[in-house]
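A single protein chain has been omitted; all remaining protein chains appear in their positions.
And now, subunit A:
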Amino acid sequence: MREFRYERPATVAEAIRAVSHDPEADFLAGGTTEVDLMKDGVFHPDLLVDITRLPLRGVRRNGTMLQVGALTTMEELAADRTLVERAPFVVEALLRGASAQLRNMATIGGNLLQRTRCRYFRDPAVPACNKREPGSGCEAVNSVARMHAILGASPACIALHASDLAVPLVALDAVVHIQSEEGERLVPLTQFYLMPGETPDRENVLRHGELITAIDIPLPPPGTRSIYLKIRDRASYEFALTSAAVAVIMDGGVIKEARVAMGGIGTIPWRCFEAEEVLREAPATPDTFRSAADGTIRDPFVVPGTAFKVELAKRTLIRALTEVTS
């Protein structure tokens, strides 16, 4: 086998130090993406620093905030009563995001960092992938691409960010706690992910050695209605073709406040600020929903396999808005 070293430090500081001082080192949490990619020959870390036993697990209520330890599993977070009550669309995203087996292994920090499912990224026999080999090109653009992005995409990369969980979390303005040898910094999830641009290999603002320790989820006010609508070919065990996370506060037939994000269409989890603008103080009518949808899908970059997603995404959002406001 291809050999690598494995360490299991006792403290967060030691783990961060171990990775920071070895450019070929990586953290290992649930491993549900990372180990697959190692087996497939896409990742070749020389050192894996196992953080699974570090005290970064658990969900705490902190006023109007839910502070989620990065090593909390998807299943644990999905069972959190406060979340079920106050932001059920996060729970729906978790439950639709993976099978029970995966939810018991995968962590919340790792979920936010999951790598794209692009078939061209995941097969090292494909020479052209800017995400895997910077500067090598993009095979997906010229090939069969159904599960790919239409927003934030470019000829350099159309890889989709496949997380379901991240979609409602960007809608709620979740905040990521990032620890490094220099200390802690907080980054809003809406600013955490990077557009591929010319450097699709850089997916987020994390620098080598930085570790996500927690995620703050602001709880929407009581009375908020929310939905996570996930559209896919088969009924389960598949990534989204399109998805919409919507939370609204209603006053009669008028939308007072709206949070909207979409998945399955963006190179990053897509916060839909334009849609929120349209919806705020607007009547919950089909016309409102249509113009929110039109405002969201602007200047899509499509290839033949993804062209249908432009309209599907709009209708997905319209359906989500219709259901959550009715």
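Definition applied: a contact is a pair of C-beta atoms (placed from the backbone, for glycine too) under 8 Å apart; a residue touches a chain by one contact, two chains touch by 3 or more; residues count from 1.
In the analysis below, contacts and distances are computed from a predicted model.
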- Query: For the complex's missing chain, which UniProt name, "Electron transfer flavoprotein subunit alpha/FixB family protein", "Phosphoribosylformylglycinamidine synthase subunit PurL", "ATP-binding cassette domain-containing protein" or "Molybdopterin-dependent oxidoreductase"?
  - Reply: "Molybdopterin-dependent oxidoreductase"
- Among A:Ile108, A:Val126 or A:Leu189, single out the residue that touches the unshown chain. A:Val126
- Item | Residues from subunit A at the interface with the omitted partner, ascending | 1-3, 41, 117, 119-120, 123, 125-126, 139, 142-144, 147, 231, 233-238, 241, 308, 311-312, 315-316, 318-319
